[in-house]
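The complex appears here without one of its protein chains, the remainder shown in place.
Should a chain be cited, it is by its letter among A and B, assigned in written order, with residues numbered from 1 in that chain.
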Amino acid sequence: MPEHTLVGQRVVRIDSQAKATGEARYTADLTLPRMLFGKVLRSPHAHARILHIDTSKAEKLRGVKVVVTGKDAAGVKWGVFRYTRDHELLTADKVRYIGEDVAAIAAEDEETALEALELIDVEYEVLPAVFDPLEAMKGGAPQIHDHAENNVNIHVPIEIGDVDRAFDEAYYVREDRFVDTEYTYCQIEPYAVLASYDSAGNLEIWTPNASPHTKAKALSNLLEKPLNKVRVRRINTGGAFGGRSDIFPGEFIAALLAMKAGRPVKMVYTREESFTSVRQAHSMVVDSKIGVTKDGRLLASEIKLVLDGGAYSSTGPIATSVPFLVWEETYRLPNARFNGYRVYTNKLVRGMYRCHGRAFHGGLGMQLDMIAEELGIDPLEIQLRNALQTGETQATGSRIISCGLTEALEAAAERSGWKEKRGKLPYGRGVGMGANGMMVGFPMGIRGGSAAIVKFNEDGGATLISGVVDNGQGNESMVVQIAADVLGLGMEGINLVSADSEVTPLDQGAYSQAATFVSGNAARAAAMDAREQILDIASDMLDALPEELELKGGKVQVRERPERNVWLGKVIRQALIDNAPVVGKGSYMPKVDQSREWVSNPRGQHAGTFSFGAVVAEVEVDTETGQVRVTNVTGAHDCGFAINPMAVEGQLEGSVASGGVGATLLEEHVWDGGQMLNANMLEYKVPLSVDMPQIVPIIVETIDPEGPFGAKEAGLWGSMNMFQAIGNAVYDAVGVWIKEFPITPDKVLRALEEKERGS
Amino acid sequence: MQLPSFEHLEPGSLGEALELLAAHGEEARSIAGGTELLVSMKQGLLAPAYVVDLKEIPGVDFVVEEAEGLRIGGLTRLAELVRSPLVQEHFPLLAEAASAVAAPPLQEMGTVAGNLCQNTRCFYYNQSRFWRQVRGPCYKTGGDRCHVIEGGNRCFATYRGDLAPALIALGATITLAKKGGERALPLAELYTGKGKRPLALETGEVLTEVRVPASIAGAGGDYQKLRQRGAMDYPLVGVAAAVRKDGSDVCDWARVALTGVSTGPLVVQEASNLLEGRRVDEALMSQVADAAYELARPVNNVGSEATYRRKMVRVLTRRALFNAWGRE
Partner (left out) sequence: MRGEGSERMEKRLIRLLVNGDQHDVAIWPNETLVEVIRDRLELTGTKMGCGEGACGTCTVLVEGRPVRSCLTLAVEAQGKEIVTIEGLAEGGDLHPVQKAFVQRGAIQCGFCSPAMILTGKALLEENPHPTDDEVRRAISGVVCRCTGYAKIVEAVLAAAGEE
């Protein structure tokens, strides 16, 4: 394979221009002829039986075309897994959270739809509700689902080695509890959906999504329609972060409305609805007992995790396992016992957020610092001693084929001035470190792989057909860049048709951090296949062996004698005449243990590969107000290979905002019983430009043996290492550990006051 | 989000505006920047039949310095205050407070009158109709209870404006105009201290002018605003301090006002009592800070803990005084 012509360069993304001019369209921007507007009637009760719904008055309002309730649905319960089918999406019998969908209207305009909602009468039998997962797990709490005793949705038990003996042998053992509040994705684009249905029974859906195939499959089940009748189209998505992956009531309801009305239906949620009625992130309580040797090596880990899952299971088994898995992906863990519980509560359904479980991984990362403090060892040393390496096997059995964790730790420490700063800055200033491994491409059964096709025009241009999904990360550009590199074309030489469940082959979506590794690999394979076909034909035309040829600048040329060349268009035409048109086909499935199951069999190769990162955060604490300001974030990420370094940096920088300054310091959902008090963008505090630190991202390249050009993943980083970096930095600055997130000023102040009282 | 129906009226002069407001009484609201009114209307908190648009009325947005002092028209945009060389040089506390409001684009839209006359706020009030339906009305929305303080006998909605404490600290007076006349009063008297109806405005009255006495020009001032983020957020606590020294190092005038910690802005009377006529030192500043702490009564209705916010009143008052004195 020749040297790279395009990958590795800071290329301008193919989607940027349209987004810069306002041409790029999102779901709410779309219109179709005779389109109706949909609105949803939502439950004001956290837990209630629906006794009766009277829609007759609403139906009579002029301008109202159709009304749907749970009775219009086929009564199918959806579940991401076969064993988690608990969600009817438009409930017919019971509501389980405030804001849940009860009925919906499609009308000629939005005002009429809203007016009609007021005319629907619903008779409820209010039931006692429970909002705290620890309460919900106790016997005697209101039962939210008939099948779930003590409201336990998922229990993941993992046992490795001999934990009890290991604790006995440990030199130092400590136990801590970490608590994390709830977050929300707060993607800047509110939820919206457009559904269109024709008389032949074909349903088309546009909605911001992280996988059209996932949405299509779910709708196919729920509507009892074959997949070829359910077409989820490509649409620009204004951010996802894990909150657009699953199937939501909105698209199901829009489909029902469109099917009943025989006209397209668009529903645009208010920002409040986007907060209360789609998905949010889990809150959690982590009880972690950790035992180490005298030199700070992890011997034993015993962790109980309780997740607030909300009213339905969503990606329950994955969400319950992932926090532990990130821990075992980062550090050597010879003995471990993990019990993860995802518990139902009468609140909005929770999903995974930009990976997941950062208070878990963050809390445990802080414990490593606490251990370092106790043993008198530099926290950096503790990290390095426990950091996994290439070739090692993780606790539950995944082999690591490339690992730059040590390199990342050292780079972060060096560039940030760790040795000069840690423990040495004036009181009120401090530095802290965080590190993480990250699974890339985990088992999703048939959905875990991707396939791609490359077809050519007679003038030598090409179209890549791939299921890859782009929610802003730059994935579309990435696959084009890969294919263009292989085929010797520029970025303009390859069009992309993507993310369409009818047209593009199955793809895992922007999920499990797999777009580059899986979709990128499939695109590369397809381009290589096309390349092989092209070189085969061209070898006749140029009277040379295929291995002597290369693709460059839209031509096929003899490598040693480039003046002997043929224009690619000519090769394509020759192929057409020969009845062997060049069509490249390729696929990739990560080499995971397909028998591995989240709950029943959490053993075996868990991911195709793993990326690794480390970060140092520098903070300033105002000791009178408790306010923490992050002044600098310097860190390194082993992404395998940076296909587009500019895009990688963008992801790293973005993760510092959401995972770092946002989630660690600012963001929290405030609840009163079953109601969110801050379901709006003024009171849910997403970081602004003036809240951000200086960010110094370093790219580490370990050239993964499986990844396309060695590339792995780049989207997570700060989301999984900033909690501990900031928490540890606060300790370095003012000597207190804050174990409840977010680290708000009042908590810091209280801790400082307690410390003073204690001394 | 949809606005309810209303008739939009566009008076060409202040007189015409006041006529319309008088004519329609409780059925009318005036709109200036619209940054508060329109949000409240979208949330179903207000549905005036008539919206009297003051945006184009000439002669009510100005910043001028006269012999008696600074005169600011009620319809002056906050951004104009920030930009005004006059304000920056002679009344920097005012520029500081204005630039602390929300973020620059909202300063382009919001007016002085609008900011001063803003409604009190509460997690349980500033919500959509659907949201509020879940737990029923409270005192502020016509009900008989407070959702924040169980068993509470009144409304505890919080006043969160940034300009008010600064202007109160500067000894500002305002002019309220309505059809048939106008009245002048100290700014502090505009506020009733009642969460439900926080302004002592008569029906049809418009705040047309703010005056800051010339004697305060050049005084040392500081506005301390505690908020979660560096922009956009209302104050969790806001403290404005203005102090003036006489020829020697003695304080001959001191005012401290608070916002964000009660149902109206609070004047810390002890500031004048303790500081005027004295040489100010840190011990005295601390005493004033303690007095401010005693005065503040935040409740848990705007985010961040009330007990924490109350402690911050003390911290920020000390800082505001320290800075103000240093700038004198």
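In the analysis below, a contact is a pair of C-beta atoms (placed from the backbone, for glycine too) under 8 Å apart; a residue touches a chain by one contact, two chains touch by 3 or more.
Just so it is clear, the model here is predicted, and its values are computed rather than measured.
When the full complex is examined, the chain removed from view is found to touch A, B.
One of B:Pro105, B:Pro213, B:Gly277 or B:Gly326 touches the chain omitted from the figure, and that residue is B:Pro105. Although one chain is not drawn, the whole complex shows that of B:Lys42, B:Lys194 or B:Arg297 it is B:Lys42 that touches it. Listed residues A:Leu90, A:Ile160 or A:Ala657: the one in touch with the omitted chain is A:Ala657. Although one chain is not shown, part of chain A still touches it, namely residues 10, 12-13, 15-26, 28-29, 62-63, 108-109, 111-112, 185-190, 236-239, 241, 268, 270-271, 471-474, 646-647, 649-650, 653-658, 680-682, 686, 688-690, 692, 695. The missing chain lies against chain B, touching residues 1-8, 10, 31, 33-35, 38-39, 42, 49-51, 53, 55-56, 79, 102-106, 108-109, 230-232.
Everything that follows uses one rule, which is that only the chains that are shown with their structure count from here on.
Inter-chain centre distance (chain A to chain B, centres taken as mean C-alpha positions): 43 Å. Touching chain A in their complex are the following residues of chain B: 1-2, 103, 123-124, 128, 130-131, 133-135, 147, 226, 228-233, 303-305, 307-308, 311-312, 315. Chain A contributes residues 42, 44-45, 98, 110-111, 114, 270, 272, 624-626, 666, 670, 672, 675, 677-679, 682-683, 685, 687-691, 744-746, 749-750 to its touches with chain B in the complex.
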